[in-house]
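Then we have chain A:
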Amino acid sequence: MAISPEVLEQLRTETSEVAPLDLSWLNLDNAWGIRAKPGKRGLTLDEVEIGPYGDVPQRSDNATFRPRGAVARPEALRVKLPYQERADVYADNLRLLYEEAVQRQWSSATDVPWETIEPLPDNMELAMCQLCTFLTEVEFIAGDTPGQWMPKINSDYHEVKLFLLSQIMDEARHLDVFRKRALANGGGLLSATAENGLRRIIEAQDFTEMSAVLHILGEGFVQTLFRMGEYIAQNEAEKKIYRLAAQDESRHVAFGVMHLKHIVEEQPGRREELHWYYDQAESILRTEGVTGAQYTTQAIALLAGRGDIDKGVEVVQAILRKQVNEYMHRLEVAGLGDRRDRMSPWLKPYLDPPAN
Partner candidate 1 sequence: MTQGGVKTRASFPSTEWFEAVRSLVNSDEQYRRIGTCDAVVGVKVPDRQKYYLLTFEAFECSEVKESTEQEVDNADFWLEAPFEKWKELITNVKDNGKADLHHTLNTIDLEDPQGFARSRDGYKRDLFYRFNQSFQYFFDLSSKIETTFPN
Partner candidate 2 sequence: MAQEPQTQGPDIPEDLVKIAQDNNIPLDLVRRALALGFPAEAVKQQLAMPGVTAEAAEQFISQQEAMRAGGEVVIPDDLAEAAKKHDWPDELVKRGLRLGATAEMLISQMDAGLRPDQAERFITQQERLRGAAQPGAARSAEAGEQALDLSWMKVPTEWGIRVRPGKKGLTVGALNVGTYGDIPDYWPYQTEMPRGAYPIPGVPAMGYTIYEKAELWSDNAADLYEEAIQRRWRPATDIPWESIEPLPDEIERAMCQLCTFFCEKALLAGDTVGKWLPEMSYGYHEVKLYLATAEFDAARHFEVFRKRALCNGGGMGIQSPGYFHRAIIDARAWTETSAVLHILSNSFLMGLYQLGEYVAHSEAESNIFRLCIQDTARQLAFGLGHLKYFLIRKHDRREEVHTYFNKAEAVMVYDDENDNVLREALIILLGGGLIKEQILDGYRKLEYFKRRWVRDYLARLESAGLPERRERLHYSLKKYAEEPVAAQAA
């Protein structure tokens, strides 16, 4: 409901003795009268971003904190040097993923049945603790990296910011749950990792590079690992931890894939550049192993073989195969199917022939 001009005029004149009011902002008529209605999932972003608010501009030189749809103030200070093209940071499933993230939060304190953890044989406990140490480190980087990129995301593309903020929360929970598991059963933190692969993620100088390496390659591999973790878990608590973490990780992977697709479609000239990011990241996996370190690989083998290391190594190979194939599949979805031929010789042997 707009305020009547008479009322405004009255306010302006009558109150002038107290302090002159401007009130011109009450007459902003850019999108007055738009009413968002909650849908089946409540009042979600998809329901709210309608009318002019839903138009995500292709380009925007908004260097302020002005939210999309707000009226610009000429004197507003520039606060950053943000990306100016939507394609640079956007994906089409952002709103959905963000709402999903908000709905599916969980608590490592109360949602994990910690009481189901029983004492394990020493080598099994040590192996689980090594895996948890590694995963805690992984989550450190996964949490820090999106934070770095926040100031570079244009305020007009707030969906990206929201999604990244939800990811930071997710990663905080992950690092805390793995630390809890490491300390919950008489074990503790074990050996640190070489971290070259992790550093590759935080070194990215471009948002798409970061997303390609973190979301698709890094988190993709971790997501597979979580699913295998569920399989090799020794008790209900561990099963639940890996299940919940894998679910969170899937959202991050989904953003990465859809963002890459967005880039491949909207900025086709960048294909070669994207391949280089993968060339480099894959070559680091060669030296460090998919699980980040030999120690961790051995730990997984121990866990997967229930103490039988030979059997465990087979499972590790199966995990690798799964990781590489799922990785390739995701790249295909994003439109980078030619990666199959260019993949690092170290990963390629794990690749199944393409489905016809």
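If you want to know what made the cut, all candidates are chains of the complex that A comes from, given by their letters.
What we mean here is this: a residue touches a chain if its C-beta (ideal position, glycine included) is under 8 Å from a C-beta of that chain, and two chains touch if they have at least 3 such contacts; residues count from 1.
Keep in mind that this is a model prediction, so the values were computed, not measured.
One candidate among 1 or 2 touches chain A in this complex; it is 2, while the rest do not. Residues of chain A touching candidate 2 in their complex: 196, 199, 202-203, 205, 276, 280.
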